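Of the protein chains in this complex, one is absent; all others appear in place.
This part shows subunit A:
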Amino acid sequence: MSAVEPRTETDDARMRREEAELRAAWETPRGWRHFSACNNQTVGLWYTGASFFFFLFAGVLALIIRAQLAVPGNDLVSPGTYNQLFTLHGTMMMFLFAVPIFEAVAILILPQMLAARDLPFPRLSAFGFWCFLIGGVFVGGSILFNAAPDSGWFMYPPLATDTEQTGIGADIWLLGLSFIEIASIAAAVELIVGVLKCRPPGMRINLMPLYAWYVLIVGGMILFAFPPLIAGDILFEMQRLFDWPFFDAARGGDPVLWQHLFWIFGHPEVYIIFLPSIALLAMIVPTFARRPILGYGWIVLAAVGTGFLSFGLWAHHMFTIGLPWLSLGFFSAASEAVAIPTGVQIFVFVATLLAGRAIFSIPMLFATGALAIFVFGGLTGVMVALAPFDWQAHDSYFIVAHLHYTLIGGMFFPLIAGLYYFYPFVVGRMLSARLGRWSFWLMFAGFNIAFLPMHITGLRGMPRRVYTYPEGLGWDWLNLVSTVGAFTMAAGVLVMVWDALRPGKPRAPRNPWNAGTLEWVAGDPSEPWGIRSVPPIRSRYPLWDQPNLIREIDEGKFYLPGAPEGKRETLITDVLDATPLQVLRVPGNSFKPLIAAVLIGGSFIATTFHWWLLAIASGALGIAAIMVWLWTGTAAIPEKPERGAGLGVTLPLYASGPASVGWWAMFITMVGDGTAFISLVFAYFYYWTIHPAFPPAGMAPPDGALMLGGGAAALAAWAAMLGARRANGGGHAGRVRLLIGAAALLSVAGAALLLLAPWQAGLDPVAHVYPATVWVLVLWTALHLGVGVLMQGYCLAGALAGRLTARHDIDLRNVVLYGHFAFLTVATTLAVLVLAPRAT
């Protein structure tokens, strides 16, 4: 069917040739080169394995905690060690397991679900994985050197900003996790663009598997939730490293600002963890109910609603800081309201089962257990959402119980259901149903034995995060029971791990659960190409509704059946209707993402130890490595403009601007970047509200003339880039180079003027929070102009190397897009620092 196919070739020979082509193009490297793999399947597997390893590690920490608390007055571990244990347990479970495993599983199964050969940025996925692994080992490994963070996963200042009381652990937390957050955002960009642009032809947005919807929603949430934490981390680390007083009340700062920034991240985070697991259930339940999901529109709307509401609840983590009645009422109401979309999602599952002919299976066993635990956690959540009850429950073991019920029921059990469900398609083997039952009952019973009593322990007054407790307060036997339960649950986890790793499991038949979605087309997981040919889709459950689909996919009857040029290619389709738009060449295996991750990671790690020269050198080399990676792996000009994509369709091989995936990635990234910036602006206005005058009496705002001069230069740089894009479209190569060069020089000038402005006004960032906030905004803005200069330099080099033509202008258009956001940043900074002080 393919356009390049010779007429005389027999079907058999054609299939063999196509398979050989695909195998050659997509082969996973062996030996030590295995680690150069840049393919969602391989990276997804590494990612899943690594985050699961971190889960086991953090679980062992929990067991040590439970052993210490088994009896009153215990001295198994010292308070110093205990504080590291609980801090790292929470930190690792959240940042190294719960969020990454969502991204890992999504990278692993989403392409198959969308019948995509790969997601659009495999090297970005690999880079994200290596960042995650390096950061994770750095953060987790710190406890082996007695250097782990020890002020709680919430890191409240002024305890955690005090460099006397908290050692290097706090820096490891801030820098290690910032590094990982960048990886998380990278994965979110990859997944969002993947869902929007890499669907099979015909899979309109309302035909997407529910999992894809959840990935889209959660990806968006990551984009808005993580940046406030990154902004908070920046303020925090500036205080720790340079004594800028953001959270020091004595110098105008406020420790509560950190709590706002942390929980504006921290609460959506809970739903970022929860929704992807519900998404797994949304795939599992219809399969075993043997019917399509009932209320597809309902569940999508409910998930969107949960995502939105989750950003309006953060202050319920702060009910005890002394909020005014109005805030308490508002956040109580919002926290109760989120139960409604959650209820809709749960009843969509229940109704689907009622409307189907449910069959029993291990995934369903775990799904039912998940429901039993999660609903209980949801009900205690309704209780603590009421501020008066929370005043008692807050920071007591009641909350420990509540949060574990929601997370274990809402995230862990669904994930294990997903493990049993997807294992055959990922590994090609079946897990044992007998061991599955053992594992389930040990985990389910152990969990409830451990955490049910904690509700009572908490209401009987036991606060969280105490390394030991006196006897006679009624907590003794409750704690002992909890400890027994924790070890029982651990035994269940061990059974599961044993089953997953043991050799000799039976081979899985194809589509063993008789599911309806496309990931089950996958046959032998040792074939690297993903899907044999990309089918046109007409239904939400194509394997149920489109007869002979698997056979025809295997025979290469559909799109992209081969790789005649030996290149890795995937199909790009339209966002809403999934009409085919482009055959995207994706880059192949490379060590460059690994090298870049090591160098950038090295820079973060060196900063932790205050090895400034190494940090700068490593960071600069890292940026250089990324430049080389971009230069060699992206925006290559294809040898021909288009190719036959199968089924008689011919598609372009190159697209730029909004038609290209790179443009979307830049746009999405900059939305996240903008959110971080807005969080810093929020900090400025937050300080404004708590001070009678801001700038405070006796302090001058940064020099207005210099600020405006900097703004004018930035505006001119922006205009020059717009001019360059226009000139490039008209084919004026010389003018393009001139304008890009001018833009770079103007950006440098703008950044310099902006930095000079607070300097000129004599603003000392250590003295008070006002100058510190001014400096942070100015530095952020100047840094963005500086990154713009790097990009402009890259474009200029491309223009000089002949890579920039009137048609092949991806880089230029992406840099112009970056420029829009950078200029918006400059304009906002000017408005805040120059106009706002004059408005009072």
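The working rule: a residue touches a chain if its C-beta (ideal position, glycine included) is under 8 Å from a C-beta of that chain, and two chains touch if they have at least 3 such contacts; residues count from 1.
Everything that follows uses one rule, which is that contacts and distances are computed from a predicted model.
Novice: Which choice in "Nitrate reductase catalytic subunit", "Cytochrome aa3 subunit 2", "ABC transporter permease" or "Heme exporter protein C" gives the name that UniProt lists for the one chain left out?
Specialist: The UniProt record for the chain left out of view names it "Cytochrome aa3 subunit 2".
Novice: Would you indicate which residue among A:Thr48, A:Thr287 or A:Thr352 is in contact with the undisplayed chain?
Specialist: The single option touching the absent chain is A:Thr352.
Novice: Where the complex has a chain not shown, which of A:Arg464, A:Arg510, A:Arg726 or A:His820 is the residue touching it?
Specialist: A:Arg464
Novice: Which of A:Ile205, A:Leu241, A:Leu435 or A:Val484 touches the chain that is not shown?
Specialist: Touching the chain that is not displayed is residue A:Val484.
Novice: For the chain not shown, which residue from A:Phe389, A:Trp611 or A:Trp688 touches it across the whole complex?
Specialist: A:Phe389
Novice: Using the touch definition from the top, which of A:Ala13, A:Val60, A:Ile340 or A:Leu783 touches the missing chain?
Specialist: Final answer for the missing-chain contact: A:Ile340.
Novice: Across the whole complex, list the residues on subunit A that are touched by the chain not included here.
Specialist: Residue positions of subunit A that touch the missing chain: 70-71, 74, 76, 78-80, 83, 151-152, 156, 158-159, 162, 165, 249-250, 254-256, 288, 291, 294-295, 298, 302, 320-322, 325, 328-329, 332-333, 336-337, 339-340, 343-358, 360, 364, 368, 371-372, 375-376, 379-380, 382-383, 386-392, 394-396, 453, 456, 459-469, 473-474, 476-478, 480-481, 484.
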